[in-house]
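Below, a portion of the complex is reproduced, with chain positions unchanged.
In order of appearance the chains are A and B, and numbering begins at 1 in each one.
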Amino acid sequence: MGHLNIPVILGTGRLGRRSEAVARLAVDELKERGVVTSLIDVADFGLTATATPGAGTSLDVYREMVAAADGFIIVAPEYNHGYPGELKMLLDADYAGYGLKPVGVISVSAGLLGGVRMFEQLIPVLTALRLIVVPGVHVPEVEKALADGRFASASLQDVFSSMVDEVLRLAPELRAVRQRLEA
Amino acid sequence: MGHLNIPVILGTGRLGRRSEAVARLAVDELKERGVVTSLIDVADFGLTATATPGAGTSLDVYREMVAAADGFIIVAPEYNHGYPGELKMLLDADYAGYGLKPVGVISVSAGLLGGVRMFEQLIPVLTALRLIVVPGVHVPEVEKALADGRFASASLQDVFSSMVDEVLRLAPELRAVRQRLEA
């Protein structure tokens, strides 16, 4: 049935963003598992407050990547108990391409709660986009969370690995469902 | 005790934004009531996905406006059941200046639900910023909501007027509270 394509969306563009290393870890994990992946970096699309996400913009590339994907991993920090604005702008640039695809979210924070409030706010948005949200991964104290390209905490590494398992378990099933329903 | 200063934050920068007329209506209402106000337009701060909201940027102006305010009215549309990314980026540019000030939110949508889901998602964020959220105004079918600089619906005009009443009722009280607590 062909390889799975699961891009990783990095949802913060701020200078010094700690989430980037987590996103690269997720890309590496997917590659090790034989999945086609790429990093969709929110910083790469020229998003501005006045940009309208219409056709003929750099966001066409984003929409093509979404259309080609079988699922997603989103990595993003929590700002003031919500999601980063730039992540929302990027997600809002498409609508049709997300439907019935699985998404795993890795929330990131400098604090003890691992950005889980960001994830909770994202769930209704992702549901509005018809994505299927699997249980998330919440990374506390991100500045010391990684070691040697893995999560330093064995239990966090397990949670992450289970999340990837679940996305990869659902992705081919849901691809088959989409194909049958659209046939 | 001096005049009240209640700026109106316009929380979408998209071309053709319908929320702008609603924001201007709110500015006019505040002026008619003798309140000092101004339009804080999210489009005016050069926000981009890679901008870090640090000192020495155009966001210093925003932070000064927040510090000088006695309360806020926010006008914004709902996108995919959440808040506009550019509004979140602007709100995230300050932290200390919001505390114990009242905020009224006018949510806007082309649909029948008036953007209330946007408002519900915004409440935990505004609470994290220590703003005091009064009951909101939800504007459905925005393209036909205004007539002659007022809301075309008398009941919506009443809800709007009550929201402004409540912000203006709380603003001087909370200013006095802040002054006593900081003394």
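The definition used in the following text is that a residue touches a chain if its C-beta (ideal position, glycine included) is under 8 Å from a C-beta of that chain, and two chains touch if they have at least 3 such contacts.
Note that the coordinates shown come from a computational prediction; the quantities given were computed from them, not determined experimentally.
Complete-complex copy count for the single protein sequence, taken from this structure file and not limited to the 2 chains in place, is 4.
Going forward, only the chains that are shown with their structure count from here on.
Simply put, chain A must spin 180° to overlay its Cα atoms on chain B, rounded in steps of 5. The distance from the centre of chain A to the centre of chain B, with each centre set as the mean of the Cα atoms, comes to 30 Å.
Those residues of chain A lying in contact with chain B across their complex are 13-16, 42-43, 45-52, 79-92, 95, 117, 121, 124-125, 127-129.
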